[in-house]
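Single-structure report; data block below.
What you see is the complex with one protein chain gone and the rest in place.
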Amino acid sequence: MSEIQKNPENKTVDTRPLCLSGKGVTKVFGFGETRTVAVDHVDFAFHEGEIISIVGESGSGKTTISKMLLGLISVTEGEIQFQGKPRDISSHKKKKEYWKGIQAIFQDPFSSFNMFNKIDAVLLDCINMRGGKNLPKEEKVRLMTEACSFVNLKFAELTNKYPFELSGGQMQRLMIARIFLLKPKILLADEPTSMIDACSRATILDMLLKLRDEINMTIIFITHDIGLAYYVSDSVYIMEHGKFVESGGADEVILTPKAEYTKRLISDVPKIYEEWDLSTV
Amino acid sequence: MGKIMLEVNDLKTKYVTRFHEDVYAVDGVSLKIEEGKSLGIAGESGCGKSTLALSLMGYYFAPLHYMSGDIIVDGKNISGMKPDDVRRTILGNEIAYIPQAAMNALNPTQKIIRFVEDVIHAHDPKASKKDIYDLAKQRFEVLGLPPEVLQKHAVELSGGMKQRTVIAISTILSPKVLIADEPSSALDVTSQKMVIKMMRELMEKGFIRSMIFITHELPLLYNVTDDIMVMYAGQIVERGTAKEMVFDPIHPYSKGLMGAIIVPEAGTRDQKLTAIPGTPPNLKRPPAACRFADRCKYATAECKGMAPTMKEFGEGRSYRCHYSVEHLREVYADE
Partner (left out) sequence: MLNTIKQVFHSPKFVTGFVIFMVMLLTIIIYPIIVTADPLEMIGNGNFFKPGTYVNTSETISAKQYTFNVDVSQASKLDRQLDDTQRTKMADWLVRFGGVDESEIDTSDSVALVELWKNNYSKDVDQTGLIAADKKYFVRLDTKIDAMLASSGIIIAQKDEEGTLSEQSTVEDNSYVNINDLQTSRTLILGTDNFGRDTLTELVSAAKNSLKIGLIAGSIATVIGLVLGLLSGYLGGIIDNIITFVTNLFTVIPSFVLLVLISYSVGQGSRGIYLVAIIIGCTSWTWTTRSVRSQVISLRNRDHVNLSKLSGHSLFRIIMTDILPYIASYVVMALILQISSGILSEAQLSMLGLGPATTESATLGLMMNWATLYSAHLNGSWWAYFPVIFTVALIAFSLNLMNTGLDQVFNPQLRD
């Protein structure tokens, strides 16, 4: 990335404009004895056109933080800034506006679609959301065809079909086609490849990278697989018990980990080029 | 060459669906495992690897049906046996099986030692509780599990501990073959590593004499098993040692699988991942041609017209493709 420069203290500084950032973001569930702090005063700064991975094991709070970023649940404490301004999602109208700027792909493609809606309806809804409600029919079809070809699907074969007639990989690609139509500033991908086969995984990752390259989309990639995070992302945030224990550029975090937790995570993943040390458990 | 622990010849099994359609999930699989060796089976979901695991036990119940072929465990052919006989005489002391969600199979109201007693009593009804306890305690200690676990209930144990306990219990009779179907996929990475370590110890200490390990995670297979077999649409498409399979795959499908491996190691970031387009064929009506032809970028008219057979080459390696090894290697080198 040409825009990344090294500053005198030998730390990387990103000069691209901030897209989404947070200070002291906290989420507490319940109260009294059942009080749980799911996300505990985390700070982050995501830049435009960057791919950021949030890596954590189950129960680390990564799903909670993704829902807060999406504005699906409220933030208990702290502030999230969207494009340099404090995020305002106090009413349904403002939320609608915010969701034009941030969209998501979820883990399980089989539960991501309403199985009673046809594929056309899913895509048409995206066009309507972008204010294309009054476009002529041919234009709508053109847009949908374009979106489908972006993800190597043929729109003509999909019309009048239901999402559950597709394979998991195809569904996830359709999900990306939806994002392509919506063209949000930020895409939050919550374990988009964990339910699909390794062979289709490469396709999905390629398409995410293409989204970034063609539309300059910021992609927040949430995963438990540290190898995957290393492969796709520019910067990595490692999350343990609701806190970011380490963050920085992907090479920096994965190849020279400083936090104990990061070291352990990396050492617990099977390797193929180096010896996998089994004695450390 | 060591003694053959498990030999399978041209095994065919099928599922019969609710609508009385046949799904040929395992279609002519042959394999051999020597004593002290482990074999990994890799493939996409739906390729028949879990069905193969169930079929190898010889324990068939609806909707899975045996069609033809032999399963020979240490010289004894078990393929024609009745399910009840298999359960009584084979499972546990000849073949042990660990499915992915094994840890959820423990009845929460019983202490762990009761499951050990169940396993042993199934084969030796006269064994005394004291002997069983001593044996279990000794085995648990060797495998690095605290013996106190025996007196606990399943709910008191963590997921990883439960899975390791189940593995220790199912191998307590020192079976000749252990079939593990994704034993660590539902666990977090640390527990996964512990499970893998334990499986290796089982092999090293001779508690199991051979192992079949099934998973879709190739880096894991690479670190656990001696040999790797790649399965596609109910058939084996390639077999070789773990190292050869990962770094020198011959079959275009294996090549694709190996090209999609992601590990957090230096230099892997710049690799281009390979993607295999399309979906596997419907096993209700398997094509008469090469089953991978529709997704293979090297496919010719020959591939689409005639099914290739397993060809052997090198030291004990084999693959199922019309092209020669040299030709494929050249093609891969050019890319």
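Read from first to last, the chains carry the letters A and B; within each, the first residue is number 1.
Note that a contact is a pair of C-beta atoms (placed from the backbone, for glycine too) under 8 Å apart; a residue touches a chain by one contact, two chains touch by 3 or more.
Given the structure is predicted, the values throughout are model-derived calculations rather than measurements.
*Asks:* If the full complex is used, which shown chains touch the chain that is missing here?
*Replies:* Result: the unshown chain touches A.
*Asks:* Which of A:Val55, A:Leu70, A:Met207 or A:Met239 sits in contact with the chain that's absent?
*Replies:* Of the candidates A:Val55, A:Leu70, A:Met207 or A:Met239, A:Leu70 is in touch with the missing chain.
*Asks:* For the chain left out of this view, which of A:Arg16, A:His41, A:Lys95 or A:Lys183 touches it?
*Replies:* For the chain that is not drawn, the touching residue is A:Lys95.
*Asks:* Looking at the full complex, which residue from A:Thr64, A:Gln103, A:Gln170 or A:Ser247 touches the chain that isn't shown here?
*Replies:* Considering all chains, including the one not shown, the answer is A:Gln103.
*Asks:* Among A:Cys19, A:Val42 or A:Cys126, choose the residue that contacts the chain missing from this document, as touch is defined above.
*Replies:* Reading the full complex, the residue touching the unseen chain is A:Cys126.
*Asks:* List every residue of subunit A that touches the chain not included in the displayed model.
*Replies:* 70, 72, 92, 95-96, 99-100, 102-104, 106-108, 111-117, 125-126, 129
One rule holds in what follows: only the chains that are shown with their structure count from here on.
*Asks:* Please report how many Å separate the Cα centroid of subunit A from that of subunit B, as a whole number.
*Replies:* 34
*Asks:* Show me the residue ranges of subunit B that touch subunit A in the complex, using the header's touch definition.
*Replies:* 44-45, 188-190, 192-194, 196-197, 200, 216-220, 222-223, 246, 256-257, 259-269, 273-277, 279
*Asks:* Could you list, by residue number, the parts of subunit A that touch subunit B in their complex?
*Replies:* Result: residues 57-58, 152, 167, 169, 197-203, 205-206, 224-231, 250-251, 254-255, 264-266, 268-274, 276, 278, 281 of subunit A touch subunit B.
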